[in-house]
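Would you mind keeping the following structure in view while I ask a few things?
Note that this complex is displayed minus one protein chain, with the remaining chains in position.
Moving on, here comes chain A:
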């Protein structure tokens, strides 16, 4: 994932390398002319098996059915050749262990094992926040990750590597390089968003997000979709590129509830919105003017009284059957998407007063 974040494949291809993705999902996407991923655990989630069959057929001459077993077996055979002939293996890193200089790869398919067993040189690219103090803590984060991501007690393979192979070993890389990537992460340290760096990329928040479930991963325009993507993308990049993402949430808080490392995701989204509006003044001029007016109105008892008296009268010309469908001025933004109920003739305060009176009358009757 971090290799996508830094566009590593493109850079390698530019200097003439042939780059093969080995995760089944990523492999499918790469074959399909670099279709971007839509989910951080199941990258090809947006494709159905017929589409995958067609991609395999078109690009590799696959002739069998769309059965997942047959598709996977075909990919196994194709990728096996690649593993055996590659000069260089590149992996990400789920967690690094400080006390022994080890790092752990968590997979189900076994591709990370292949990449770290067969090529003679290995490069591991690690986001700088993926580090735990010792093995005791590795136990905790791995257990959290596998349960939250796929509901397994442990995934099929958790591989902990500590440097290159030793002299008395036959397989494993002879040369090993670790690249620790900052790419905007240190900017987040010491800010109100620091907790976002605790993320273990389990995708639980993504799976429960009602917005993600409607719009899908591609709509976010970032390799990190869903609630964590909406928090992280503007931090790693900037608001110029991603100022819409913090608004891609209903703030229902389902993400915060499931997050295994308790990142207050929806609260961080509100913090983003506050920064975008108050500190960065990125909201539109008309929104700012409207909000200033609203502020004045709400701060003055007299203005409020007059305004609420006037509202039913002023809104009458715009209303059809008690609904405003084409509102004037700032209301237009609202009625563009949905109808606005016409203000009642009797204000709440009047209704409340009258209700007491009516209630007394009722009691007498």
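Criterion: contacts are C-beta pairs under 8 Å (C-beta built on N, C-alpha and C of every residue); 3 or more make two chains touch, one makes a residue touch a chain; residues count from 1.
In this text, contacts and distances are computed from a predicted model.
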**Asked** For the chain that is missing from this picture, which UniProt protein name fits: "2-oxoisovalerate dehydrogenase E1 component", "Ferredoxin", "ABC-type quaternary amine transporter" or "Lactate utilization protein C"?
**Response** "Lactate utilization protein C"
**Prompt:** Per the definition of touch given earlier, which of A:4, A:23 or A:195 contacts the omitted chain?
**Reply:** A:23
**Prompt:** Among A:6, A:19, A:88 or A:150, which residue is in touch with the absent chain?
**Reply:** A:150
**Message:** Using the document's definition of touch, tell me which of A:43, A:127 or A:343 contacts the absent chain.
**Reply:** A:43
**Prompt:** So which of A:36, A:164 or A:221 would be touching the chain we can't see?
**Reply:** A:164
**Asked** Which of these touches the unseen chain: A:2, A:40, A:75 or A:209?
**Response** A:75
**Request:** Mind listing the chain A residues that contact the chain we can't see here?
**Result:** 22-25, 28, 42-45, 48-49, 52, 68-69, 71-73, 75-76, 79-80, 83-84, 99-100, 102, 108-111, 113-114, 116-118, 128, 133-136, 138-140, 142-143, 150, 152-166, 168-172, 176, 180, 182, 186-187, 189-190
